Structures are given as C-alpha cells and as structure tokens.
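Only one protein chain is missing; all other protein chains are in place.
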C-alpha cells in the first residue's frame, strides 16, 4: 500500500490550528530557527482517516482473529476498560500536579488507583509491597535486578552472577547484563525443568539471584521451586520471578509463598491491557519486606486522614526508574479488569486458561509431539521437528495457519525446543475455535507429507506474501527519506 | 458469513447485569409473564466484538472508499463532531426534562443548540423560521406538506393537487400523497428542467403547491424559478423546496430569496452528519412568515432574560410530528460542522462540490454522454444507454467499479434518464481520486466493447457476487427464525 | 476556510483549464444576479479546538448528573461499552443505505440480525429494518391497518402515550380517519369501553403495554374481540420489558411497534431513537420501511439484500406504503449489538432487575405520608403515584436535591395535577432509592 508520504499533494492540509489571538510578539532569532524543510505529508483529514483505517484492516488482531501467541497471553481486552481509560477525569491530569505543595489533593482519584493496585497485586502474588512504575515486563526485570543489586550492596555482599535457565525469555539475561551482572545459563533437564545438579554445581557465594519464569516458558510448573529457593537463599541470593506467565497461577499459587523475593507482573498479559501492536505495557514490581527499602521512588502512601500522597523519603531507594508513576492509562485498564473479575473471576481465569491449553496439547500432540509430554499449565509447546524430513519448518505451518484465518502460535521460542510451536489459547477462546485451529494444524501436517510446496507458498490470502528479511537487514531502509528509491 | 445466531452455544454469556441489591419483591403474576423462549444468541463479548468488527469490514464506506453516490452527498464526516456528540453533557439528557416546570433550566445548553441551529439555517436558506424536529428528509417533506395543508385550510382554500416534476425523488410524491393530496407529475423538457407550458396547463385554483428540488436531481439549476413561483403564488399555491441538493447553493442562492415558501434541509447530507448505513438523519423544515403559525410544536424560544424554553402555545400549529425535538445527536454534529466551517467555509463547500462535479462530467461525457450536456452544479447525470447495444447496463458498470475499489454512483435515478448514472463527488474528494475513478469508467466502457462478459461477472473481489434479488422477494426470508432452512 | 476540501489552488487551476473556464463562479451562471443571497450572515469559522471548547461550555449548561426516576417511555439504562465502541466503527458509520449489496453485506447482515432479534423479542414473524421513532412507528402501524382492512375507524386505548396520540392526531388531521378514544384510567385497558366502540367499521384497536401509566396487561382477550369484528390489534411495547412480560405475539397482536431507545441507545435529549415494527408474514407486503431479506449469490452463498422494495417510495412513489427513505439503520444495528451481547439470560436478568428495583421503590414510597402508590394493576419498572399536592411542585423541589422524581401527569392531563409517573431502572442502586425516599419524605413534609 502507498505510504502516507506518497499521498502528499503540496498545499493540502489535514488540520488547522487556531488563529493567534495575541499580538505578534518578538520573533525568534534566525540563528535558533528551523531553516531545513519539514517533509511531513500534505494530506486532508479524509486522506488520513482512509489511510490509517485501511492500514488497520491489514492487521490480524484479537478483535478479528484467534491469536494463540504463546507467552503473550492474547486474551480478550474488554471494551469498558478502554472507555474508562479515555474518560477525561484521568486523561487530562498533568503528572507534576501531585509534586506541587498540597498538590496531591488534586489527584486523589489517580493516586488511589495506584495505591489499590499495589495492594491488590501484593495480595495476588503474596509479596509485601509493589511499585507500579515499571513500564513493561523487561523494565520490571531491570528494576527488580537493580533492587537486588542495591540489596547486596547494602549488605556488603560481593555478588557477580545471576543464574538463568536456558529456557528463559531473552529479556531475562539482557536485563541482568544491563544492570551489571554476569549471567550463568542452566540447561533444562528431560522433565523440562531446570537441571538441579547443574544448578547446585553453579551455586556459590557470588550468585546474586536466580531468575525464573514460573510456570516456565514450556508451560511447566517447577515443583522443585522450594528446593531451588533454599539453595539460593543459602548463599544469600535472591529469587526473581518473571511474571509473564502469571495467568496460570491466579489463586493457585503465589510466588511470594514459595520463596520468590522479587517479582514483576505484566498487566498487558495477565490483566488484559491490550498490546497495541507492541506496547504500551506495564510491569509493576513486587518485593518481600527485606527489599522494600530499595523500591524506586516515588511511593504512594496514605495518611491517617485517608489522603494519598507521594513519598520520596527513602534513602536506600534505587531512585527514579521512569519519569513518573508508571503507564497510568494501562494500569487503569488492569484496575477495572480486576475490579470486574474479583477474586472468583481471577481464579477461574487460571483454571480455564490451563484447561484450554491442555486440551490443545492433548489434541495436537498426536500430530505434532509435545516438547515435554506431560500436562502443562496455560500454554503448551510442540515441536515440528518431525516435518524437517519433508523440509517443512515450523514457520511453514505458521504461514499456512495465517491463510486459514488464525494468527500463528509463537515459533522458535523457547530456543531449546527444535522447531518450537508455543500455543497459548487463553481462557477467552471457545472449544469450537480451538477445534477449528486443531483441524487446521492437522491439515497442515498432512499437506507437509502430501504436498509440502503448498505450505512453502503460504500465505496467499494476505496483502503480501513472505517478505525478504535478509534484504531488509542488508539494505536497511528504515526511513522513507533515505529509501525513496525503493518505492513500488 | 455466519449469523450471530449460528455462533450460539447454550450457556454462553456476553454481558452480565448487576446483581440485585434489593430484597426480592412480589413476583409478577404468571398471566402477565413471558412463557415463550427468547432465542437471542448466546455468545461471549469477544464473539460479539469479532462478529460485528468483521461485519463492518464487509462494508464500503466513506472512511474506506470513494463514494460518489449521487443525491446522497457522501462527504467526509469530521471525527470531532462524533466525539462531541458522544460527550456526556448531552447524551445523558432525558428529553422530558425541559417539559417539567422550570425544567428548561436543566437543559439550557441543548436548547441553545436547537435555537442557534434554527437561526443559522434560517439565514443560510433565507427563510423566516425553522423547526428542527423532522427526523429525515422525507419526514421534513411530510411536515412541510402538512404545514401547506394547514395554511390552505386556515384560509379556506379548497386545494387538491401538488405538482411535482417527473425528475423528483420518490419521497416527494409519497409525502404529498400521505398528507392527503393528489400529485400531478410534470415532464422534464429538453433543457432538463420542468416543462413550463405543461406546468402552465396544469396550474389551477386547486393546486396547493409545487415541490421542487433545486438544483434538481439532474444537478441543474432552474433559472425559471421565479417565473414558476409567480405562477404558483398567483393561485395562492405554495413553493416547496426539497433541500437534498442544498450543498450546491450555500452562499450562492437562498431558496427563500427566489420564491420558496417551505423548505427542508438534510443535515445528513449538506451538513455532514454521517449516514450510518441508512440513518439516522435530520430534516429540519423552514418556512416563510405567513406559515410560521403552522409550524409543529414544541418551538424553542428565548426569554428577555436569555433563558431558552419550549413553547407549545401555538393554536394553529400542526401539532406534534415527532416524539421530541428532532434527532438531537445528529443536529449537534451539524452544529459543530457549521461552527467550524463558518460563512466562508460553507461558501467554499458549494464552489468546490460544483467544480468537482463539472470536472467529472467533462472528463466522462466523452465516454458516457451526459443526460443534459450543460454545466451542472454539485452532481452530474450520465447515461450508459449506448452500451445497451452490447447488452451492457449501468449496473454492470457499477459492479465493475466495485472491483476497482470505488462505490458506484447512484444508478437508474432519476427515472427519466435511461441507464442513468448519477455522480456526486462532493467537495471532499481530490482530483487524483476523481481521475482514478474516471480512468476506471473508461476501462469499463472499453471492456463493454471488447469483452462485455467481464463486466457481467463483476464483482469478483467482494465477499459475495451478485445476489438473486428475485429469490429474496419471492421467498421472503427476513427473519432468521423463519428461514433457518435456508442456512448455508 | 474549509479544512475538508481537498482541492489546492493548483488543483482548481488544472480543473478550470480542463473546463476552459477562468473562475469557479462561471459554473454558477444559471443563477441570475437577482437570485444572489440577500444576506448570508453566519459565524466566522473556528478551529476544531475552539468549537470543542464552545460546545463543551454548552454541555456544561445541562444538568447531566441528576439521578433519574423519570421515564415516560424513555429510560436511563446502562449501555455496555462494547456497544458504543462497535457502533462507532467508521465502516458502519459512514456507509449509505445498502443499495449495492456486494459491498454492503456488513450493514445488510447486521440489519437482518436486528429484524430477527425483534421478531424473537416480540414473538412476531417479520420485522422491518427500523422507522424513525416509537411515535411515528405507531402512526405507520395505524396507516398499515387501514390499508389492510380498508376501514377508516380507529379505537385508541386510554393507556397509549399522550405523546404518541398527539403525533397520530397531527398526521391524520387531513385524512378522513375517525378516532374513538376510551377514557384515560391508570389501570389496565377497560374491556367494556373497547367492546362498546368495536364494530365492522373498525380498522384497528391501538394499545400499549405497559401502558403510559405503567400498568401491565395481557391483551389476549381484546385481540380475540377485535378479530371477531375483522379488525386488527396494534400494540406499542417497551422492548426491555419483554424479557419478563408476556409477548404481543403470544397475545395474538397483529402489528407490534415500539421505541427502541432502551435497547442500547442513549437518551440523547430525544434522539436519534429507534422505531421498530413487527407483524405477521401475511402482512409483510403492506408493511412500511425497509426490509432486509436473505437470498443467495451466483455461487449459491447466502447473502442479504433490501427486498420487497416495490412497497417503497423510490419505486412506488405516491402509491408507496410510506414515504420513509432514510431511517434509523445505525440505531438498529446498535440495538442488534445490544441484544446479541445480552443474550437471552442477560435480557431476562435485565428485565427482572428493573422489575425488582421498581417494586422495591414502590414499597418504599408507599410508607411516605402524602404519597399514594397506585396498585390497581401489576407494573413493570414504572408506576403512577398520587401526591397530596401538585406533582409539578414536588418534582421541582426534588430536582434541587439532585433527583428527577418523575413525570407529572398534569403536563398532558390537566385533571391529574397531583399525579406523577416514576420509572426505576437497573441503574438505580438501593442507596439511591433510599436517599431518594428520604428526600421525598422531607419535601412532602414541608
């Protein structure tokens, strides 16, 4: 489709700002003024509306398609949370208001949302305190690891390593490294869990923490969790919980009860804030009592008189980790979601997401072997490696599924599973939908045998066929004004 | 696509109402209670969102396609008018509030919108007063004709006929008939205007009014308008102006200045309220001083103290013609539109809609002859009759255009033009878009010669091909629960 | 300047050249000098932000935060967010009447679903794709009955909304239709009165359930009576109540109409609303308004089109069953989404909740001195209250306290100045109701 720049006609206007109602003032000295052209598109509002409406129609989305993207918890995003987050009572609030003297009085509603959310997440996860500031899961990880570092520094611990299983999401080692730690990767045993012997072998006084996703990225719950915690705590190391998969455990198991010291939660997964094609998200971090002093400032506290305000007086705090109080608009959606579901609704979420995932795995594993054939939690990981014989890859199945009107599962993650296909149906999808999906996978696999090329030629029904990813990286055209040549 | 009913799974819920917070009261006697089943669909909110999102994507619309549907003024519908009309200050207002004693005090904002609109429309059209109540153009016609009848009754005139040109829209004769008049149809002369001699021949004391669309449905302005008015007024008949085509005349000519006594305006055309797939609309009616006493009640008046209120004390009024004060939500959009455009913007609207229509006609008439080859106003009417030789009809061109990504023009209207194609580009569309459309029509016409079947097979790119309209009427399946048999 | 115009000066020049003209005004030469506007005095244009601020100021001049116990046929129901969000999609909003079915299946199928839902709700065989509002729909039903029976006498029940009655009166002023009205009472329709008026000249009896005063009825016997005289029964209904109340179809009613506002449309100061109509299949060809019908395309795939268009003005012109063209399609789709979302259980729960809250309120108010709650008939979510003083005054006093207590009947029935009707929807919480009662008690004591 044409780029918005290619729809430009000199002189066209999409929006007119108000006329000035003040007397023309002293002009800005030329030295400081823009002299270069500003090649924004010149289009009408209609052009703009048509362009982005048509673009939107080129997307698969939860609103239009089944989207069982493993590890991403693509559940339904309730509409009422959207309209609430757009209500003027919140959207027009300036973030510096509560930093004025007595300013908290003008943002009591917003501060209470943050305060309640911290309390609710604390209860849901079994931690002692939360900060709502981190802006995504990985940001939560970084915050958590910084807290861990601050803890060890304060105690004079000399720590160097963070232990991470090889099944972990890429953000875990990346966050650990950015915070200044070296990472030790522990292989996965044939149960699909972290290899205990190797873990023991690596455990030492210099281990700052172990980062675990639980259930892990294979969708498996690690029943050794308490043993692992004991090992780590023995060396005064800390247990970090990557909350991306919390959707499996609501009311079933609380990280705080089984030895975890630091946790992040993805509100844009478990608590149904929409993903927006990649963001924004929210990755609040929870900690146990011993780590509370290190939480980032500001913190939201409530006076005896019931007034909420921001408190910055925490000398040991790691400080600011974001400009303000978190992605408030995202937090508000999760707030409304939790309030609507309530305790019982949250527990049902896990029960049904796990039931659906197991049904998927059970029906599919006769066609594509499960990476670790045992009952899973909220997602299952299959392997398409048997199809390599016909030179068919997981990606070919994925593209076939697109033509059948399904967004493909996550593929090639976790890295430890060959030709991995990671399927997370979520609690929101119906049995009929899953059956249709299963049927489509069956067809794909039989095509792999009978007519593999048919899979290689997928997708056919989309606006484009398979892109040349190599060319994109080689020629790197990421800016229209540096790649006009490549127009078509 | 499946019907929402076909997605039903017993027990599924899309929405849960609040639990009752009051003590269970006396039950309703069985005699008065529903005992029959209520076969509404049982689907989740996600099912519902997916269903209607996917349905919406099966539509062509102004937001997605060029939509030059003649006589319908498919201009761009500004987004800000939508968000304003959704603002709680208006949507939650109960219509009976201003009918309470002192109740007008609680709806001053809404009443002012109605009051201002009446004044603006009065100025735009050159009439003396307006009512905002009629809910669509045809409703305005009926209201107008009722006012005409009341006028004649009050003066003791014995009137029987309403004169309407054969180029008129179907609602004109229908409205006249429903109000109790007989209609006389006057043919169109070779200028594309009402035949003056025949008009004169039909003019007599029993003529209550002449209904004219101006510019008429051929897009032509009748410069005899004052002569016609004189003829009608001579027999104490009245001139009715069908405002569907007012988009051509804003600031160029005011019906009230050229002899019209009653007028309706389509806010959902000239003033950019969206059409919503067929409605809602708004068809306010304006009258000259002599007819003011007959306007429907309520009327919005302003006290000396500036307070607006509803006045019902008009003994000669035709009474209530709708439940309340008009389609307020629609009126509010037009209100915002007029305020944004202002005087100059409105005048430009007509200049550019007329320029675009003439450009279209000029470029196309070499391919398809104009019904009346002279410069038109906001729309042009071409005839595809020359293609009948190849057994190609206007509808075949229309269906080809759909495959090219254009909504077709209005076809087979006005009825007096053989194989009519009525094109109204509006002021909002660009020259490039019109050129693309023109090019597509060229291709269609050459295909008609070279390969007519290709046109007959159109459209191919839509979710469905041409439907069997005869079957629909013969078998009449308008209710799923009476036509389950016909599922596919 | 008009920001929605695409043409640049250059575009204008190019087009004028093509047209061989020097300026755009040359295109308006058919308009004689003396036909130029005598005046065109309108506001200067404003920017979007300026218009938004002005209109928000106007919005601020409305009291939109009053707690509503007022109904009269128009009710303060909660609208699920999904309804508003789906109906605002541009593809629904900015399409025209689906004249080209191949590129309008979205609107057509949604309207077909609406018709089917209305049939399911009312237990009728066929419904149209919407009329303007509940009042004009009732008028259209009456005209339809006259067409069907060829008779010209109408019996209007005393319980029919005074607003609807006024509308019907104005439309028929010029037509030779004879109206007979049964006395206005707060209870159920008075059978003997109707019986007295019924005869072989009667085209139809027009009823309403629940009636304007809130009384719930079962019209089966009236229908039987009516049919014995070869006349039709028309009933106007409140759709939300049909989650709980006996259906018109079940009663044998011939033509059902109603105001669809309660099906997911905001009160919006009176519109856009939604008139609907349903009847027996045998009367379909006499029905006004658009009808979407099912058929197949060339590949035999099911699809939908506007059908029986021969009834309509664009074909039939002066002989059409109605002059309606633009209707309330988007409101109909909005109602369809609302009904689909609620489903059978949601619809029943909603109706029951309305009933229960109203009963609770009735019982609570009954205890207040000076307030007499009419119990002559069962009610749904609205009921008549008699006060020991002018209801207008009471309502006025209660508004000061933030409650719209009800609608004083004196507004339409001068002899009933001490009566009002009160509506209680699912949105009214127990505490709102109790607070309301407290304030009302105070007011009644003053």
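A, B and C are the chain letters, set down in written order, and residue numbers restart from 1 in every chain.
The working rule: a residue touches a chain if its C-beta (ideal position, glycine included) is under 8 Å from a C-beta of that chain, and two chains touch if they have at least 3 such contacts.
Since this is a predicted model, take the numbers as computed values, not measurements.
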Partner chains on view for the chain not depicted: A, B, C
Hidden-chain contact residue, picked from the options A:293, A:369 or A:459: A:459
Absent-chain contact - pick from A:156, A:278 or A:315: A:278
Positions on chain C where the hidden chain makes contact: 48-49, 52, 78, 80-81, 85, 88-90, 426-427
Hidden partner chain, residues of chain B it touches: 9-19, 44-47, 49, 53, 78-80, 82-84
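Following the convention adopted for this analysis, only the chains that are shown with their structure count from here on.
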Centroid distance [mean C-alpha coordinates] between chain C and chain B, Å: 19
Length of the line joining the C-alpha centres of chain A and chain B, rounded to whole Å: 48
CA centroid of chain A to CA centroid of chain C, Å: 46
Chain C residues counted as touching two or more neighbouring chains: 1, 3-6, 11, 46-48, 80, 82, 84-86, 90-91
Residue list for chain A, restricted to those that touch at least two other chains: 9, 12, 44-47, 49, 53, 78-79
